[in-house]
Structure formats: structure tokens, C-alpha cells
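The complex appears here minus one protein chain, its other protein chains still in place.
Let's look at chain A:
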Amino acid sequence: MTGFAELLFSGLMSGLIIGLAGLAVTLVFGIARFSNAATGDTMTLGAYGALVGSAFTGSVILGSLIGLAAGALASVVSYLLVFRPLQGRSPISSLLASIGLAFFIRAIIGLVFGHDQNVFQLDIVRPIKFAGIRIQPNDLKFAAVAISTLAVVFIILHLTPIGRRMRAVADNPLLAKVSGISPRPVMLALWSIAGAVSAIAGIILGMKTVVSPESGWEMLLPAFAAAVLGGIGHPIGAIVGGLLIGVAQELATPFVGFTYKIAVSFIVLLLVLLIRPKGLFGRSEGVR
């Protein structure tokens, strides 16, 4: 029973990371209307940014903020140089461009940092026991950061003028235009938020495991599965989807092994597409 509870807790932790990445995917899909395959590599970029920042400043917190800024900046630059020129064309063009961008980011990271695994220098803390479950104190910090990130995103979306305009564009782009909403600030806000959220997901993932040029790419399938499971374009759905996939992956680990747990994401993705393509929250598009 304790083993099950520990797997469940571990699944929720993984789920938060997947959920954050899924949130970035779903935000971009809801507003820019394509699946951004560079989300995973933006995560990786954020993690490397945090590693470099930590090394320079001697502070993991300051380093993480640098990583976050790097993710947001890379995302905005990607929009300005790659996705904005493709606006108005088929979503397939943007999807293919995002795959190319993902390879490009990964290649640059590999070239600059090499392909060795890197780790964050975090203090080693003894696990605490709660109801018989061993919990790493760092996991609680990561969970707090992930939940705070989600809260900030939801505050932006629902309580700020730019957030409301983002939701309006997601709801009905043409009506947004004839309501005087300029696409440029909305898109810049979108890509900044998506990049920052991806970077935070990548930094937490890197701190929990290791950082390598492939680490974010490997999270892309679970992130897409979370977005699809929750209902693509639905931010809360992406988080719930991420948590469910994280838990499913961890609970499946004793049966399928660590290496194959990612197959759970693929199975979930396939089942949702076959049985309920609109996902759990029942809407097919738009950031609600």
C-alpha cells in the first residue's frame, strides 16, 4: 500500500511537469491554432539557461529566473522569425516549421553544451515521512512552483486585459479583429507565457532528473497527450490531463518498467483520439 501511495505521489509530481508542458501546448494551439512541436525543446532550453544562470550567479533561484527568461525570449523570437511569417497559411506549415525549429534548438544545445548529462547542484535533504510515505522536500518545493505557475497563468488569462483578449482571440479570431483587438500584443503575450511555462517545466524536470539535449523532446508526447486528454485548447484540461497521465505512467512502471512507461502516454493519446476526440472537457478548440 505504501509503495502504491509513493508511486501515486511520484505520478502527481510528474503530472505537474507534464501538465505545465501540456498547458504550453494547449495555449499555443488555442490561440495560434497549431500544435507546437518545439515545446519540448523550449523546456530543454529553459533548463540549460537555468544551469548556466545558476553557475554564473551561484544561486539556483536566480539561475532559474534566467532560464525562465531564456525560454520566454526564445519563444518570442521563434514567433517573430518563424511562426508570424507563416500566419494565415495552413496549420500544417506551422507544425512542420515547429518540428524543424525543435531540431534546430536541440542541435544548437548539443553543439554548445555537448551531449553529456548535467545535473543541478541542489542541497541533499533527507526525505520526510508523511503517513508512511517518503517525500523529498525538494518535490514539495517543485510542486509549489508548478502550482504557483498555474495560478499566475490563470490570473493572467482571467483577470488581466491582455489575458481576456487572448481568450477572446482563442474564442473567435474574426470577432476579435472587428472588436479592435490587435493580434500583435496578444501573440507576443501568448508566446512569452508559453515559453516561460515551458521553461519552468524544463527546469523542474531537470532538477528532478538530469538535463540533456533530449530531455524536453522526450516530454513532448506526454505533453501532447495531456493537452488532447484534457481537451485541446482547454488550460485546466491540460493540467488535469497531465496529472492523470503522470499518475498512469508511474502506476504502470512496476508492470512495464521505467523505459516503457512513456508508452502509456501514447496509449492514452490513441484511446482519447478514438473514443473522445474532444477530450475530457469536451471542447475542441480555443483557450477558455
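We adopt the following convention: a residue touches a chain if its C-beta (ideal position, glycine included) is under 8 Å from a C-beta of that chain, and two chains touch if they have at least 3 such contacts; residues count from 1.
By our rule, contacts and distances are computed from a predicted model.
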{"item": "\"Cell division protein FtsX\", \"Aspartate carbamoyltransferase\", \"Branched-chain amino acid transport system ATP-binding protein\" or \"Response regulator\" - which is the UniProt name of the missing chain", "value": "\"Branched-chain amino acid transport system ATP-binding protein\""}
{"item": "Missing-partner contacts on chain A, residue numbers", "value": "161, 164-165, 167-168, 170-172, 174-183, 286, 288"}
